[in-house]
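A protein chain is absent from this complex, but the other protein chains hold their places.
Think of it as A and B in the order they're written, each chain with its own count starting at 1.
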Amino acid sequence: MENPTAAKVHAPPGGFLRRYVFSTDHKVIGIQYYLLALFSVFLGMTLSALMRYHLVYPGEKQHLFQLLWPNGAPDGIMTPELYLSLMTMHGTIMVFFVLTTAPQSGFGNYFLPLQIGAPDMAFPVLNMLSFWTTLLSFLVLCSAFFADGGAPLGGWTAYPPLSATGAIAGPGMGTGMDLWIISIALFCVASLMGAINFLTTVLEMRAKGMSLMRMPLTCWGWFVTAVISLFAFAVLLTAGILLLLDRLGGTSFFLPAGLVISDRVLDHSGGSPLLWQHLFWFFGHPEVYIAILPGMGLVSTVLSVFSRKPVFGYKAMAYAMVAIGLLGFLVWGHHMFISGMSPYSAIAFSVLTLAIGVPSAIKTFNWLGTIWGGQLRLTTAMLFALGFVSVFVSGGLTGLFLGQPALDLYFHDTYFVVGHFHMIMGVASIFGIFAATFYWFPKVTGRMMSEPLGKIHFYCTFLGAYAIFIPMHFAGIAGNPRRYADFTQFDFLKDLASVHKFITHAALFTAVIQLLFLWNLFWSWRRGAKARENPWNATTLEWALPSPPPAHNFGINPPLVKRGPYDYSLPQGGKDFLMQHEGEEE
Amino acid sequence: MQPTVRQLASVWAALLGFTLVEVGLAYPHLSAALFLIVLLALSVGKSAMIIGFFMHLKFERRALSLALFPLLIVFILVLLALLPDAERLREMRF
Partner (left out) sequence: MEREATWEGGGSPFAIGVKPLGMWLFVVSDALTFSALLVTYTYCRLSNPDWPTPFHFSPSILFSTAMTFLLLSSSFTMALAVRAMKNGRRRQTVRMMAATIAMGLGFVALHLNEWFHLMRVGNITLTDNPWHQPLFGATFFGLTGLHMVHVCAGSIYLAIVAAGVARGKFGAEDVETSGLYWHFVDLVWMFIFPMVYLMSVAR
């Protein structure tokens, strides 16, 4: 067997297409993934803004709606079906093409090989293939907007029986739903290819001296996430194939006997919608950790760099990630407490769910331990990392309520759940992405992002996120159901109208503020101040390379790693840190 | 290290033999549960032979098996948590 690290050094390919479009360079692919996620996040955010507008002004005619969806908003007023289709697309785009794509495939692709001193990913061509499959999957999903009947109405969970019966279940449940499933199946394949690549790279391509326990915690995050993807998407693929068979082949996996939909009796029998819920959530819950674990790794690094202190309890942090990844597979039933599932399994799922609190608390306390007594530098990256810890705690605490079957009976399908998962899965992961963007931007582009603009963006986004999602918890406690297009006609929700108005205004404000980030990103790319090789005085290997790094990374001489990733606050004069390849063997 | 032709041939013969035993067991009318358990036990045995010799995992480092299989086995067992619901469903239906 040849040494895999030595054999794969390549020169930059010539030609625009080979270099920037059909590239096998992990750095280019990482940027491609990031740009896809950036486009997706603005698309998804626009959809949510339209939904929020409709929720508080349900009777107001908007010419824009009519222009965009002549069938969905015939007289300028959104139909409930259009609202549901926007919700479905918002959820699907955000979960798959933003939260799964940017932290893992985007940043992971760019920085994993750099941080472990590898020349590229283990399978560069497979890497390119997985990006193009992801893009294809995204295009298939977006084409559902233009399909006959429009986008599907099933939500990102696509619960049968309605998702399995075809067009009689509503507009968009015909071709639109088919396209949705095909898109998800393609995404599964792309993610499996990515996971295999990440795992092989971490296991086989580390530079000499880079033992697992010397890897930066970001690499641990990507590694555990890849393990989760390898198993979770495998099961989602099965579920997707079966749902597609039900729709196109006429089988009854998820369809019981005696169904009446749109006044028609369906000729199916024997199946069970509960089976889909099991298979879907076997994937769906680990998916939450796919979104958050890379952020956890990144935040650990950023907090350490800008506190000038080693990460508190490195090993505990790494093991906590592994524990979260493993436990994440044992708790999916907590999404199904009121589904009619066996109540005995509900108890087991509840106990295991609460057990995830233990590694999560280890991480939180270690983050606090890391910044305790440090020399804090409140750069934008650091602010977003601190914001991550904050929303992670606020979002995590409400999880303790939802993990109790007795409380979940009441909270299930209310705005309490919407507030909870947006906090912990949405905002926390997005804050991780923001922190990573500000932290690594100098390495990727060779220029610094604007700090003043970044800080304004952070404070507005931080306050905006809390202003949107905390009131949702109160609406949920008041019994406000989710996924309703209009609740003005319910008496018991009348008093919440002002709360929802507040939420909508906060959401629109936060959405507009994101343009500031977009401006900062593209302006700094062209005009930002020049960045040094290691502007943050960080220790990990990517900062040993010029900014931006050359096509072949470290060339044929990968660095010899001599120490762990967080050697800060060293006592000797001058530099207060040692990079991983510097100094004496530890 | 790799398996010898002799080893491979005897594994092949053993696999064919196990298969015949399985087919033979289909006719004494065992109870469904017992039959399933016996069949799965034989299948696991056959898989072990295929993995160990044909996929020559037996000749690789122990670390590879430890990295690949424990999680897979745990997750397959975890999936069995679906089956109590199937039982409940049957009771509710009939």
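Structural remarks
To be clear about the criterion, a contact is a pair of C-beta atoms (placed from the backbone, for glycine too) under 8 Å apart; a residue touches a chain by one contact, two chains touch by 3 or more.
Please read these numbers as outputs of a predicted model, since none were measured by experiment.
Checked against the hidden chain, the listed residues A:Leu242, A:Leu330 or A:Leu402 yield one contact partner: A:Leu242.
The chain not shown here is touched by just one of A:Pro113, A:Pro160 or A:Gly271, and that residue is A:Gly271. Of the options A:Met210, A:Val224 or A:Val288, the residue whose C-beta touches the omitted chain is A:Met210.
Interface note for the absent chain: among A:Ile77, A:Ile93 or A:Leu199, the touching residue is A:Leu199. Within the entire complex, the positions of chain A that touch the omitted partner chain are 1-5, 122-123, 126, 192, 195-197, 199-200, 203-212, 214, 230-231, 233-235, 237-239, 241-242, 245, 249-253, 268-272, 275, 279, 282, 558, 561. Within the complete assembly, residues 2-3, 5, 8-9, 11-12, 15-16, 19-20, 22-23, 25-27, 29, 32, 35-36, 39-40, 42-43, 46-47, 50-51, 53-56, 60-61, 63-64, 67-69, 71-72, 75-76, 79-80, 82-83, 85-87, 89-90, 93-94 of chain B touch the chain that is not shown.
Simple rule for what comes next: only the chains that are shown with their structure count from here on.
On chain A, the positions that touch chain B within their shared complex are 203, 227, 231, 235, 272, 274-275, 278, 282, 326, 329-330, 333, 341-342, 344-345, 348.
Against chain A, the residues of chain B that register as touching in their complex are 67, 71-72, 74-75, 78-79, 81-82, 84-86, 88-89.
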